[in-house]
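The other protein chains are all here in position, but one chain of the complex has been omitted.
Lettered A, B and C in written order, each chain numbered from 1.
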Amino acid sequence: MSDLSIKDHPVLGPAPVRRRVTVYYEGRPVEAAEGETVASALTRAGIKVFRTTEKTGEPRGLYCGMGRCSDCMMVVDGEPNVRTCVTPVRDGMRVEIQHGLA
Amino acid sequence: MKEGIAYSGVPSEEELAACPGVPSRARMARGAVAYIECVQCIPCNPCQQACPQGAITVGTPMTNMPVLDENKCVGCGRCVSKCSGLAITVINKACGGGLATLDFPYEYLPLPKVGDTVEAADRLGQAVCPARVLAVRSDGGDEGTRVIRIEFPLDEADRVRTIRRLKPEV
Amino acid sequence: MKNESDFLVLGGGVIGSSVAFFLSRTGAKVTVLERGDTAFGTAGASGGLINWITCAETQMGLFMRSQSMFEHLQEELGADFELNYNSYNMQIISNEIEWKASEQLVKDFKLPGFEAKLIDSRESHQLEPSVTDDMLGSIYVPRVHYLNPIKLALAYRGAAERAGAVFVNGAEVTGLTVENGRVVGAVTPTESYSAGMVVNCTGVWSDRISAMAGVNAPIHPIRGEFVITEPTVKFCNTTISSAQYQTIVQHPELFSPNAIKYNLGFSVEQTTTGSCIIHGTREMNSGLDNSVIPEVIELLIQTACRFIPRLGSLKIMRTYAGVRPGTPDGDPYIGLTDAVQGFCQCCGHGGEGIALSPATGEAVAELLTEGSAVHCDISRFSPDRPAPAPEV
Partner (left out) sequence: MELLEREIVVIGAGPAGLCAAIEARRTGAEVMLVDENSRPGGQLFKQIHKFFGSSEHHAGTRGYDIASELCRQADSMGTEMWLDTVAYGIFPEGVGLVKNGENYIVKAKKIIVAAGGSEDPAAFKGSTLPGVITAGAAQTLANVDRVLPGKKIVVLGSGNVGLIAAYQLMQGGAEIMAVVEKKDHIGGYGVHAAKLRRAGVPILTESVVTEAVGKDSVEAVTISAADAEGRPVPGSERTIEADTLCIAVGMSPLTELLWQAGAKFSYVQELGGFVPLHDEHMMTTLDGLYAAGDVTGIEEAPIAMEEGNIAGISAACACGHIGPDAAAWLCAAAQQRIRSLESGSFGDNRWAARHRLLDSMPRKE
């Protein structure tokens, strides 16, 4: 699996060491850092498809990153329409692609 | 295509010639001097405060282009890391041995190491010639903007502005 | 002459657009002046339920004509306005008092083919699994339609435009031109328009236009607030209401002070996009203020969550309020007046404007082009009818 983590940064320095948690994307374990958003954790793992549209089934992914649009909505622990760009990860969280309206 | 920093991101000959922060050729030939490539009216003045010699004046309004007093400037390079636009370098064409040095700001990782041979690059990021790294320093407590000094053939001193970004070690 | 037409329709809501459609269909030249945009006012803040059981007896003729016109209206207008034709409405009954009132309601309604029935809690859940367990049962009302009111207004407009009508938006009427006891046109801040007949379809604002013509036709605005949820999968099969509107006046002891203050009913519809529209308050004599009152929204949300617990997990996308054009006797003003020539009233439809719009447009067009309404008797809606005795 790809890892898009920025481990060291010229301005910000090395990435802070944070407690690791595991979220399950479509049942598949994805390692995440405590405090980050679901969208961040999935992006880190190279996952881009967050939901599909109701009428045409087209894929959508993280877009605005500030809770304004609805493109990153997923089914989180069974709850639909969760804006993953403003939702922090929790250990053991189940995250599923939202197909259409849920 | 129209020339100039607003069209290409590269200042034109005319813009540089008219820029009050660019030292004269005669001054550059005498030794280390700041080269302030600030050719637009930007509301910004930290370079003025940064200079211990009082060689840089922005004044009022703040959007004035910084004026370099090339006779006061000693080429210490304190201004290099203080420029928010990363537009200041220090050029020294009087090192001898057919060489010149350039102090320039660098905000990428990995950093070059002293003694490394790197590719000096021009304003378009194109490789110009090999250069040797003489110093890597951070001024004024800000680790984010490093100032790197490289040494390269004097002939290329008018073209070299930076180095090619180093590829991360795998 | 510029800006001259046979009919000048004032108001581009659902009534004005319908009138414009039926008039222009006869070949007449029709101009519509709208101060905002189509469905900018009441039609843009309405529920889409067309329910015969709550229709006033006086309006039943007009209602039933509309009821049947809706069957082919989408094809006739050449537009989809999200019509759910011949669906049903479920009115949740919470207590014995409501049950008794509902039994009476169902028994009293004697129009053949329109028979509501009371069903128990189990049967209610089979029809609508999302409703609360805390209920005695419900009124099952068949032959109910629901639709998207904004799209309905746009559908009338589109069809009217194809028939040659001209709609002018941003045209607020600031005066009527009256010559020798006859209304001959209207003026806006920038233009003047003339016509053989001016039709007042300006709903909650119609009393002002009436006054410009020298006609007294009072309007009592009734405010209702709306809550729109985020879209979700289809879980309402149809429109779900509460039967409490029958008891809130006679049995205030069953309700909270705010429920009484805002005349709380309850209705939810799920649109084709998946959003739910929650509404049901009727604030009498609210004035034209269409701002949202937080405690009303709170009340609606609490009520919605009580009747359909699932709604509690949905996020609210927006809220808004609209004002409906009530009249002192509850009936609309439709027809010509002896007070002034060249002026036809078509306003004051209260909360039934969407439902009555097809037959109203048809009747007005018949009246003005053929001399009398053919399909419906609209004489009782005459603007010259005696005003009701003031309440003591």
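The rule is simple: a residue touches a chain if its C-beta (ideal position, glycine included) is under 8 Å from a C-beta of that chain, and two chains touch if they have at least 3 such contacts.
Keep in mind that this is a model prediction, so the values were computed, not measured.
The shown chains contacted by the absent chain are A, B, C, with contact judged over the whole complex.
Annotation for chain B: contacts to the undisplayed chain at residues 1-2, 5-11, 37-46, 48-49, 60-63, 82, 84-87, 107-109, 121-126, 144-145, 161-162, 164-165, 168.
Touching the omitted chain from chain A are residues 4-7, 9-12, 15, 36-37, 40, 43-44, 48-50, 58-68, 71, 85-86, 88.
The chain not shown here touches chain C at positions 291-295, 298, 316, 319.
Methods note: only the chains that are shown with their structure count from here on.
If you sketch which chains touch which, the chains link end to end in a single open path, with no loop closing it. When each chain is reduced to the average of its Cα atoms, C sits farthest from chain B.
Annotation: 72 Å between the Cα-based centres of chain B and chain C.
Each chain gets a centre from the mean of its Cα atoms; for chain A and chain B, those two points are 41 Å apart.
Residue positions of chain A touching 2 or more other chains: none.
Contact residues of chain A toward chain B in the complex are 8-13. The touching residues of chain C, when paired with chain A in their complex, are 230-234, 274, 313-315. Chain contact summary for the complex, chain B toward chain A: residues 107-109, 111, 143-146.
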